[in-house]
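These notes are about the structure you will find just below.
The other protein chains are all here in position, but one chain of the complex has been omitted.
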Amino acid sequence: MIANGMTTPFVILLFFVGVLLFLIWQSKKGMKFEMKHLPGLDAIEEAVGRATEMGRPMIANPGLGGLRRGPVTIAGLSVVTYVSRLAARKGTGLIVPVANPELLPVVDEIVKTSYVMEGAPEAFDPDSQIRWLGDNQWSWTAGLQGIAERERVASNIMIGDFAAEAMILAETFARVGAFQVGGLTNTYQIPFFVAACDYTLVGDEMLAAGAYLSGDPEQIATIAAEDIFKLIFVGVIVVGILLGLSGSTALISLLGA
Amino acid sequence: MSAIVKKNIPLIVTFLIGIVLVFEWFIPTDVGNRVGTGIRESGIIINSFAIMAGVIGLYLNEARKIMRRRDDWPYSVWMIVVVSLYIAVGVPLGYQSDTYQWIYNSILMPLGATMYGAISFYIAAAAYRVLKFRSLQAIVLLLPAMILILGNTPMITSFWTGFVDSGSWIMSYITQPVYTGIMVGVALGTMATGVRTLLGLETGWLGRKEEAE
Partner (left out) sequence: MSGKSVFDRLESIPREIIYAILLVGLCYVLVNPIGLPIKVTGETRELYDLIEGLPEGSVVLVDIAFGAGGMPELGPAFTAVMHHMFQRNLRVIVITLYTEGPQMYNILVDGKIKPDTTYGKTYGTDYCFFGYNAGGVTTMAELARNMRVLGTDYRGTSLDQLSVMDGVEDYSDIDLVITFTTSSGGISSPADWVQQWATPYGAPLACVVLKMMTPTVSPYYGTGQVDALIPGAGASAEYELLVNRPDEGLASTDALSFAHLLVVALVVLGNIAFLGKGGAQRA
């Protein structure tokens, strides 16, 4: 019934969904999961405060990709939601650069709602705050560089989907003295962010941003499910190493079933 | 627009399509294949429409900036002119036409290649600034970086392959396992986000959950 070679992945998926749903159910019943502090995400408030004190705008950048990039863009949008609420609360100038036109209405709505919920709807100005800089990777990058230089941005939060432009953006904003928090899942761009940003979120730390910033118990429960599976995978790797050293291919056959 | 239309219907559609495609992937059946194929072909068409919707939204956005004479409104005019030019040439003549190709080859390609080439300048400046013997962590970053850079320098490797071999070792036994670990974490995060999206727990892509409620 199950496609060839898909049995183990299917079982793992069902098990994962089961654990996830169980933990979500537990969180609704009151079980609390503690998340470790992620300095990068904690620093966002510091970034907003810095921009407020300096009287200069800040940037909340969800990245180049659109909704097609799925979880990565969603994580970026979670951060934009959080940052826009803080900015609305503190009266900080906020710029949200958008590359993908499909994302424009989503970002517009997110930022507008944040300002409305903070009781400052009149402070929301879509023309100056939501800036579409071009779907092309390089036009978007050039536009951001221009914003960095002209407006002397005080803080730059770039958490989302970034590719080759990561280095250029990080270095440009570092040059104008911006405080930077970077996050991306693109492994080969991580070193550039680490080199140029004050804080960097690596890999799934970024995907946990939504849960961490919202504090939503259900979302945190999903992070707990991920951690349980990471431990399981570590166990499988250790068993695999031991079996491999003994010459057995049983685990490989099982995982490939 | 009511919350039912704005939130519930998209969530129901997402759930149904997601579940069908997940099961179709793992448990192939004739009916499932036909439904899955239909959904995927629809997805191809919808993607194309989404691009068109994005372009229309763009026009409206930039037109609004021009009418309100916002800062940089001349650039909005220029943007509309350029997009219109591409459409005016591309739609009747096709994107394979010589005119369309000329516009691309003369303008977009050199600009894109230039921006991409600029990365090397930023890397040089960043390497000079960051790669120092500041701390143990910095040394751990610095030494493999130097080995890998020299291992990818044809002028060096044509005479001595030591850096190439060392670089390959670093890539195979340090970088690759680390990146694999990161990828496993990202894969789990992606799975969790996917399940949350299917179950309607993740609504960031809809806009704001609270407003819809």
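The letters A and B name the chains in turn, as written, and every chain counts its residues from 1.
Everything below uses one rule, namely that a residue touches a chain if its C-beta (ideal position, glycine included) is under 8 Å from a C-beta of that chain, and two chains touch if they have at least 3 such contacts.
The structure displayed is predicted, hence computed values, not measured ones.
Screening B:11, B:58, B:79 or B:115 for touch with the missing chain picks out B:115. In the complete complex, the hidden chain is touched by one of B:29, B:84, B:99 or B:153, namely B:153. Of the candidate positions B:8, B:29 or B:48, contact with the hidden chain is made by B:48.
Hidden from this view is one chain, which touches chain B at 25, 33, 37, 40-41, 43-44, 47-48, 51, 95-96, 101, 104-105, 108-113, 115-117, 120-121, 123-125, 127-129, 131-134, 142, 145-146, 149-150, 152-158, 161, 164, 171-172, 175-176, 179-180, 183.
Not every partner is drawn; the one left out touches chain A at residues 3, 5-6, 65, 68-70, 72, 135, 137-138, 161, 163-164, 175, 185-189.
The definition used in the following text is that only the chains that are shown with their structure count from here on.
Chain A and chain B have centres, each the mean of its CA atoms, that are 14 Å apart.
By the touch criterion given at the top, residues 1-3, 6, 9-10, 13, 16-17, 20-21, 24, 67-68, 70-71, 73-75, 77-78, 81, 100-102, 104-106, 109-110, 113-114, 116-117, 127-128, 132, 135-139, 141-142, 164-165, 167-168, 170-172, 185, 187, 190-192, 195-196, 202-204, 206-208, 210, 218-219, 222-223, 225-226, 229-230, 233 of chain A touch chain B in their complex.
Listed in rising order, the residues of chain B touching chain A in the complex are 22, 25-28, 47, 50-51, 53-55, 57-58, 61, 64-65, 68, 70-71, 108, 111-112, 115-116, 118-119, 122-123, 125-127, 130, 141, 179, 182-186, 188-197, 199, 201-202, 204-208, 210-211.
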